[in-house]
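Structure first, commentary second.
With one protein chain removed, the remaining protein chains of the complex are shown where they sit.
After this line comes chain A, so read on.
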Amino acid sequence: MNCRSEVLEVSVEGRQVDEAMLALLHTILLHRSTGKFHYKKEGTYSIGTVGTQDIDCDFIDFTFVRVSSDELDRVIRKAVAEFKDALNITGSDGMGQISLEFYQKKKSRWPFSDECIPWEVWTIKVNVVNLANEQERQICREKVGEKLGEKVINVVEVINRHEYLPKMPTQSEVDNVFDTSLKDVQPYLYKITYQITDSLGTSVSTTMRRLIKDTLAL
């Protein structure tokens, strides 16, 4: 099966990185989360309700919608914070990308561990710029807001092509398709990884190594 891959690029100022990433990641997850499944007898299930919340950005003229789940928000914020820290640590170039990958687990026979098969990957490429004065920052606020708006429209466009989505699983298979660890919403299984590009353009794949480690550990 082919994995769908989409790339979004944004240029932001340092203090806008968090909010820009949150805005896009949450917009994607809004579309890739459902209510909690409640399986009943005879293989039927009912679905819980997903609430939504408007979030105003402080450093960008932008408001985005996320699912009302503080747990999910915490997880995403943590990942974004790590990404931002990594961006700060490396040279002043300030380029990197964060990837949100949706995958399915496929059970393998022993001794092989389960496979993680991605079916959709969103990559957000970030270019951090430095601005000289407040006026430029103000302009950047608005410009980045508009850009994020365009990205949201891109995301919505892709999602509404209604391409491959995993089949709704039976009760025994639900953990292979959905992340059932949250108590209020149920996103598709996902993982967030990031890469920082140093000034030479080569990618520092510390997190790629970690990803591989995680995969082997499963």
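The rule we apply is simple: contacts are C-beta pairs under 8 Å (C-beta built on N, C-alpha and C of every residue); 3 or more make two chains touch, one makes a residue touch a chain; residues count from 1.
Here, contacts and distances are computed from a predicted model.
Undergrad: Just go with whichever of "pyruvate dehydrogenase (acetyl-transferring)", "Autophagy-related protein 13", "Sorting nexin 4" or "Alpha/beta hydrolase fold-3 domain-containing protein" UniProt uses as the name of the absent chain.
TA: Options "pyruvate dehydrogenase (acetyl-transferring)", "Autophagy-related protein 13", "Sorting nexin 4" or "Alpha/beta hydrolase fold-3 domain-containing protein" narrow down to "Autophagy-related protein 13" for the missing chain.
Undergrad: Give the residue, chosen from A:Ile117, A:Ile159 or A:Val174, that touches the chain omitted from the document.
TA: Within the whole complex, the residue contacting the unshown chain is A:Ile159.
Undergrad: Just name the one of A:Leu25, A:Leu100 or A:Val185 that touches the chain not displayed here.
TA: Result: among the candidates, A:Val185 touches the missing chain.
Undergrad: Check each of A:Val50, A:Ala86 or A:Cys116 against the chain that is not shown and name the one that touches it.
TA: The missing chain is touched by A:Val50.
Undergrad: Write down which of A:Leu8, A:Leu22 or A:Val67 is the residue touching the left-out chain.
TA: Missing-chain contact among the listed residues: A:Val67.
Undergrad: List the residues of chain A that touch the chain left out of this view.
TA: Per the touch rule, chain A residues meeting the hidden chain are 27, 30-31, 34-36, 38, 46-54, 56, 61, 63-65, 67-69, 149, 152-153, 155-157, 159-160, 162, 168, 183-185.
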